[in-house]
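What you see is the complex with one protein chain gone and the rest in place.
Moving on, here comes subunit A:
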Amino acid sequence: MAVRKPPVTTREYWAPGHAACAGCGCAIALRLATKAFSEAMEEKYGDPNAFAIAQATGCMEVVSAVFPYTAWKVPWVHVAFENAAAAASGIEAAWKKKGIKGKILAIGGDGGTADIGLQALSGMLERWHNVVYLMYDNEAYMNTGIQRSSSTPYGAWTTTSPPGKYSIGEDKPKKWVALIAAAHQVPYVATASIGNPFDFIKKVKKAAKVDGPAFIQVHCTCPTGWRTPLEKGVEIARLAIETGIWPLFEIEYGDIWNIKIQPPGGGAKVHKEGGRVVRIEFKKPIEEYLKLQGRFKHLFKRPEAIEELRNQIKAMWKVLGVEAILPKPEE
């Protein structure tokens, strides 16, 4: 009987025994990312272990490295909340001097990347360090107890964006760090999602293999902060792709006119011109994504807020050069 090759290596670098919540989508992202990284290192340097991690403070850090235990089977350094990119720069420089071949993976949450760590990220990208920065985007500060970040989507409840008489929840559009990263004209920038693990693995491998800096923003679910059922993480992440909430794209060397868009699936109709995606007709309304999450529950009493979110998503797609048709749920 033929044995099917697993889609990604069975080697583990993020070991069982870490203390993430049950159903944590970010833990899935890190596990897949390290596996994909290792495959890329094997292909590029002939050594699956030729990498190290510099990680920012946040959920994924505190659940994985509680002295005297560790969930990491790869060299791993945590310095602080805002400086994973700078610490990675230092490790990379040290490796260069020591003649160690390999690549550094920097990891940060949306807070540690989009907010407090944005400057260090920009510095690292602009200095062209041979580092892949992976931003796991669970759309809030989870480690300190679900506060909003600049990556929190419009309308979402968090403990610092509570809906109320004078508030619909988070009242600003989401910051798209991938586009900021792309503005540095680095070799590789991509968005990804645990809702499409094969695409994510492919992108991590690609990022790991380029010479120079790369940035990946991966959408990952947080049942605790999003108020979602534990077992629905991947399904919800997939719905984000299928409803147009989360675009999957790649930008090489900042060339936004050569942006590669991964068709969303879920029955969406993709129109291309000259090989380039120009219009996507999504079939599933964003409500299908929103309704599974407690953090958006209050929006269903405020349809104008959902409409505003729909407009923001269209505007975001427009930046990507795509006209997004976002249906409303059938009445």
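Some observations on this one:
Here is the rule we use: contacts are C-beta pairs under 8 Å (C-beta built on N, C-alpha and C of every residue); 3 or more make two chains touch, one makes a residue touch a chain; residues count from 1.
What we mean here is this: contacts and distances are computed from a predicted model.
Think of the chain that is not pictured: of "Pyruvate synthase subunit PorA", "Cation:proton antiporter", "Coenzyme F420 hydrogenase subunit gamma" or "Aminotransferase", UniProt labels it "Pyruvate synthase subunit PorA".
Set against the missing chain, the residues A:21, A:93, A:270 or A:325 yield one that touches it, A:93. The residue from A:9, A:122 or A:185 that touches the chain not shown here is A:122. Touching residues on subunit A toward the chain that is not drawn are 47, 49-52, 54, 61-62, 65-68, 70, 72-80, 82-83, 85-91, 93-98, 100, 102, 119-120, 122-123, 126-127.
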